[in-house]
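Missing here is one protein chain; the remaining ones are kept as they sit in the complex.
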Amino acid sequence: MSGDQLGVVVVGAGYWGPNLVRNFNLSDEWHVAAVCDLDLSKAERLASTTRTAVAVTSIDEALALDGVDAVAIATPARTHEPIALAAIAAGKHVLTEKPLSHSVASGQLMVDAAAEADLILMADHTFCYTPAVLKIAELVAAGELGDITFIDSVRINHGLVQPDVDVFWDLAPHDLSILDFILPGGLRPEKVAAHGGDPLQLGKACVGYLVMPLADGAIAHVHVNWLSPTKIRQLVVGGSRRTLVWDDLNPTQRVSVYDRGIDFITVTEDSERAAAQVSYRYGDTWVPALPEKEALSLMVSEFAAAIREHRPPRTDGLAALRVLNVLDATTRSLANGSALVNVENDQKESIA
Amino acid sequence: MSGDQLGVVVVGAGYWGPNLVRNFNLSDEWHVAAVCDLDLSKAERLASTTRTAVAVTSIDEALALDGVDAVAIATPARTHEPIALAAIAAGKHVLTEKPLSHSVASGQLMVDAAAEADLILMADHTFCYTPAVLKIAELVAAGELGDITFIDSVRINHGLVQPDVDVFWDLAPHDLSILDFILPGGLRPEKVAAHGGDPLQLGKACVGYLVMPLADGAIAHVHVNWLSPTKIRQLVVGGSRRTLVWDDLNPTQRVSVYDRGIDFITVTEDSERAAAQVSYRYGDTWVPALPEKEALSLMVSEFAAAIREHRPPRTDGLAALRVLNVLDATTRSLANGSALVNVENDQKESIA
Amino acid sequence: MSGDQLGVVVVGAGYWGPNLVRNFNLSDEWHVAAVCDLDLSKAERLASTTRTAVAVTSIDEALALDGVDAVAIATPARTHEPIALAAIAAGKHVLTEKPLSHSVASGQLMVDAAAEADLILMADHTFCYTPAVLKIAELVAAGELGDITFIDSVRINHGLVQPDVDVFWDLAPHDLSILDFILPGGLRPEKVAAHGGDPLQLGKACVGYLVMPLADGAIAHVHVNWLSPTKIRQLVVGGSRRTLVWDDLNPTQRVSVYDRGIDFITVTEDSERAAAQVSYRYGDTWVPALPEKEALSLMVSEFAAAIREHRPPRTDGLAALRVLNVLDATTRSLANGSALVNVENDQKESIA
Partner (left out) sequence: MSGDQLGVVVVGAGYWGPNLVRNFNLSDEWHVAAVCDLDLSKAERLASTTRTAVAVTSIDEALALDGVDAVAIATPARTHEPIALAAIAAGKHVLTEKPLSHSVASGQLMVDAAAEADLILMADHTFCYTPAVLKIAELVAAGELGDITFIDSVRINHGLVQPDVDVFWDLAPHDLSILDFILPGGLRPEKVAAHGGDPLQLGKACVGYLVMPLADGAIAHVHVNWLSPTKIRQLVVGGSRRTLVWDDLNPTQRVSVYDRGIDFITVTEDSERAAAQVSYRYGDTWVPALPEKEALSLMVSEFAAAIREHRPPRTDGLAALRVLNVLDATTRSLANGSALVNVENDQKESIA
């Protein structure tokens, strides 16, 4: 390990931890100082894929090590807050898996604590660092799509039923963090409605539909599903100029930009003639070349850069809090007969 | 034309009329007696693809011809009722394009008139006669899927903005008629919610999401969209035993039956152990061979058989009325902030 | 039928005849004067889809009718020559299904007879009139692909074993006519090798591979197959600037133009350094919008235009003869242990 490398403790040697360890280990900016898991043998096995990491079973033990600059948390959401607060109290920067925490209040605590300690709090919204999402954000920002008319995101799979959360809290953080990343100003819907199916009668939704009316008649919709036999990960971003489709499972054509649309001309009272007032564009399709880069590698670099440059990372705690706000609204909508409920977007402004 | 062929008048020489004419003309059971359209040249051109049809410009003229047993209506929904009632008054059987009419009340009038006159009223729910939907209905009826857990239907396209109806009334009749056909007992949801996007501000939804909670935590969802740059026509029917996917745009594999599922074992109070109580099946996939038959050819045969056997056709007026009931509910939900609204399923029972 | 419409007799009411009848019937340029088939009931049934056609059972009967300008032949290849020569002798223009005839000598007779009588002889190379192939020919002619580096055509299917021809003569005429259409100067390979599989031991190839070395190290290859369980119709045209893929079974993206390639820099003796002398381009992909037009409709218009303008049609007898030359070479190669054999490209020049 070089003297100017940052040291990180990875907490959680389960599903995602190994990916974090591999990417921190391969990065010139980082070395893995420790792997922490309640199960020592899992921690040791994962530590053995590095030259530098020791295996520990408690966060206190990890924080007591020399050369630790940051803590990366890959444990269940319910445990994020205590680990993060301990790390912040010890003066460490923090990276958490999605979602930031299990509730808005808890996430807000984490954001506030990091802000007060002047430390970086970053969410590992991995998809935001994929070449596809970076390109989509760039195209939207450059106005290539025009005004956004609709957003339709589908993330369905024969997935694992999670013991502690419903399908919205399990899968929708991906979609919501992507929307937060690509929408100018971030994801700030006024209202959300959620519809859930619980056909196995597990007491939580396994099939979920989330609707967010946007400004000027636009609409965003997310379909998340643990019971689908096939896997679909597709995002459509409709625009007044062009419409974009991201198919994450098509490696040779992930992002397609369609120059197809409906141009609005004029509205009269006469409904019979309304069709004639619309003009259709059937233009070419463009598939931008994307670099072959691993998202996690970019993410760990961004974490290092934010620490060194003392600036918020691209997916900071506030972004993660906006995602939590929407998730919280889905839970309230489900409890209210799927009614449209308000999203509390105000609280986070106070701390920005 | 043979003496025992039935004679049909096709009303409307626009988009769908030619398909009806071609199939009636090729059927041994039918001959086309007339093509009726306000535009005589269109009527003549279409009539010239048969040896038997005359071209006329009014329904009265058509009904006055000899050898007319039935009237097939392929005009906008708003015009169905007067044409159908005139045909019924003249003692003719009636076939209508979807939807049956532009309102539940109007559709009910048509159903009642046909019942009173003891004539067949059939809806051309074409998709129900495709080999794929016939196979799906057969599999569901045989219990191959087990209990239905969720239904997800997507019908999106760069479609024509219709002058008189929104995207629900334009496209969802397809999905709803299919659901009515495959669900045991037909489509009879208690409640419906609809979410619409109108980003072009045309005063009607161009992007639509329709949700129907079903019994025992199951859920049905339909996505219809005029603004999608790509075309998707996919129906997933989730079941407790197997899950089925119908991809209508994949000619070599339209229907796939996945032996994948989540078996529910037992629920305890302890949420930590809930995951262990679930068992996953990752079995084989089966793609049933489907005959290569044109749906419209089967549909015109069913119309003839219903007339000859004096029995309701498979997609009769009541089925079409159940579809109208749901469409009507979408309109009421949209007017009520996308709330779940009741579906009026009772009225039609009185006339069955 | 209008006075200045051309009259056509369609010979053969089997698989392809109905498509010709439908398109001639819908064209403003044509009327169908007769349908001719040995089986009168088939002729009558097909004639009944027009207002104008009579049904006849002999070509002599058809040629004796008034108002016949042209004969369209949709019968097995072995019967093309006598029908075409009779039509030409009667002063009629001739359109034939692919291939032009069953041998080069026979095809040459037909070409010579038409030339002598100053009549149009056209081959219904239908694919050449699809929007996709028209676009490909345009792109190649404009130099968008650069020099052609390789051509790979796959046309495989669970197809009908033909009684009289092998898989090369049955399917490769499609590929070869397309190559003839898009290659500047037409398809004129010097040599051809053919490899055939006859696993059912029917005495003819059911699986075929056809190779044509082209100038400057380029190569063309065609795979035709009656035994494939899946259907593929794909053509790749590799170019020094860009490479094009035509997937005929993907309606939403038939033609894709890839700005990917390998740029040649310099060659040294040192093989170790050769890799460094090559530079790779991974640019964007472009999917040109294609009009929605039926190929057969364009084809019958081209036939009419060639007759009226007294000029060779785009797919004339000489083009069809070039296709026959290659087919003839495949047969000779198969008889010679799959050796590369010469293609006789000279004969046709004498008559041009």
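Order as written gives the chain letters A, B and C; numbering starts at 1 within each chain.
By our rule, contacts are C-beta pairs under 8 Å (C-beta built on N, C-alpha and C of every residue); 3 or more make two chains touch, one makes a residue touch a chain.
The structure presented is a predicted model; accordingly, all values stated were derived computationally and were not measured.
The missing chain, though absent from the display, is touched by one residue of B:T285, B:S301 or B:N345; that residue is B:T285.
The omitted chain makes contact with just one of the residues C:L26, C:L227 or C:A305: C:L227. In the complete complex, the hidden chain is touched by one of C:N19, C:S103, C:T252 or C:S338, namely C:S338. The chain not displayed touches chain A at residues 25-26, 47-51, 230-231, 249, 251-252.
Contact residues of chain C toward the unshown chain are 147-150, 152, 158, 160-164, 193, 195-203, 206-207, 209, 211, 213, 216-219, 221, 223, 225-230, 236, 238, 240, 243, 245, 256, 258, 260-262, 264, 267, 271-275, 278, 280, 282, 285, 337-340. Touching the omitted chain from chain B are residues 253, 256, 259, 282-289.
Criterion: only the chains that are shown with their structure count from here on.
A turn of 180° superposes the CA atoms of chain A on those of chain B, with the angle given to the nearest 5.
Averaging Cα atoms per chain gives one point for each, and the point farthest from that of chain A is the centre of C. Between the Cα centres of chain A and chain B there is a gap of 39 Å. In whole angstrom, the spacing between the mean C-alpha positions of chain A and chain C is 52.
Those residues of chain B in touch with two or more other chains are numbered 230.
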